[in-house]
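Take a look at the structure below.
What you see is the complex with one protein chain gone and the rest in place.
On to chain A.
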Amino acid sequence: MSVPTRRRRFAAIAIASVAVLATATACGDDSSSDSGKSDGPVTLVVDVFGDQGFGYDELYKQYEADHPNVKIQERGKGLGLGDYNTRLTQQITAGSGAGDVVALEEGTIVQFYAQADKFVNLADYGANDLKGNFLPWKWEQGTTPDGKVLGLGTDVGSMALCYRSDLFKAAGLPTDREQVGALWPTWDQFIATGQKFAAADKKHKFVDSATNFYNVVLMQIAGQGTGYTYYDKSNKLVIDQNPDVKSAYDLTTKMIAAGLSNNLQSFSNEWNAGFKNGTFATIACPAWMTGVIKGQAGDAAAGKWDIAKAPGNGGNWGGSFLGVPKSSKHQKEAAELAKFLTSAKGQIEAFKKVGNLPSSPQALADPAVADSTNDYFSKAPVGKIFAAGASELKPVYLGPKNNAVRTAVENTLRAVEQGKSAEDQWQAALKNGAAAGK
């Protein structure tokens, strides 16, 4: 008798536990879908990228204090842009897994225009009233061609040049940032200055890598020229026809031929080590790069770096947006949070934390930004240097597979750094760029 009883009891327990599990999961579903509608506690996930993140920690605390029903969780700090974007693309396409608020980088938001139906149109939550809070070209980038508001601008890259004043001094070059800026009204004069530096200092290189140099030069030349890079505004691949791409490429190979590049692959371990060991004297500096330098070079290099005006006329590289995927269960709350984080106040806070330059004219004019100096960079007036160019910029249009084509072109520049012929590599750039953009 005992055996069958035990069996039956086991069966009863099994059935009971299955039932409990089923109810428990059902409850879980109920509560989460309830909270989407009612004012129950809501957890919002914010996805960001980059070694330094977006500098939102204080803003989260403040938002949580003002909205007791909202908890905020951030993911992605420390994740590189490439990995982040791959994951986000999969999550958006699959329609699940993405955060409630996601960061969209300038070069990748274009790719999401095609998937605009997977994002909440922020105009539905009153975003159009905020148009005046953003630089006109930044607002335009965050809006799809048919007028849906895909993302609200966080920061812009702007453009400057960061340099090691101690190395400049040792090489007999001026160290004052005004005088340094006066050394290079054009990129050709920048290369000439580099040659002077190289003649005096055999131990250090003038520029970190060809690719950073190239990206900055391309965005500047394209901003003043055609207004687009590898793709024209109808998304046709024009890498072989756009004179701006060729000009930027030629300037870069000229810089490499002059022996100025440290040949470091950007964002690699060697590149990071280059900051720590101080192996190069200058780096092209969008505003967000100041955070990277501070993070990588560390306290040991505090006061050695300074910021001067970049050669040429202004320019922009990078900058992001915040969007809300349709997969979010709390679209209204997420849209409100995105509006808060991209408000002038939110942008000023992010600027203070990680140096991301605001995309809001009000924030740029705010004394907290305009009059700010950066202690790490020898008290350079970063607000003045970066904000100067940002408001008058013309946007550069980037096509849907911009990152893939850019990687292909960057690789050919690395090959030139490794000693391959610049002419052959330009042909390879055209061929591989076309294959990558197919």
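Here, a residue touches a chain if its C-beta (ideal position, glycine included) is under 8 Å from a C-beta of that chain, and two chains touch if they have at least 3 such contacts; residues count from 1.
The criterion applied here is as follows: contacts and distances are computed from a predicted model.
Choosing from "Carbon-monoxide dehydrogenase small subunit", "Acyl carrier protein", "Glycine reductase" or "Sugar ABC transporter permease", the protein name stored in UniProt for the chain missing from the display reads "Sugar ABC transporter permease". Touch with the chain omitted from the figure is made, among A:Thr154, A:Ser328 or A:Asn403, by A:Asn403.
Of the listed positions A:Thr86, A:Thr186 or A:Gln241, the one in contact with the omitted chain in the full complex is A:Thr86. In the complete complex, the hidden chain is touched by one of A:Phe190, A:Phe206, A:Tyr230 or A:Trp271, namely A:Trp271.
Even with one chain removed from view, chain A keeps its contact list with that chain: residues 1, 3-4, 7, 80, 82, 86, 89-90, 92-93, 111, 114-115, 211, 265-271, 273, 400-401, 403-404, 407-408, 410-412, 414-415, 417-420, 428, 432, 435-438.
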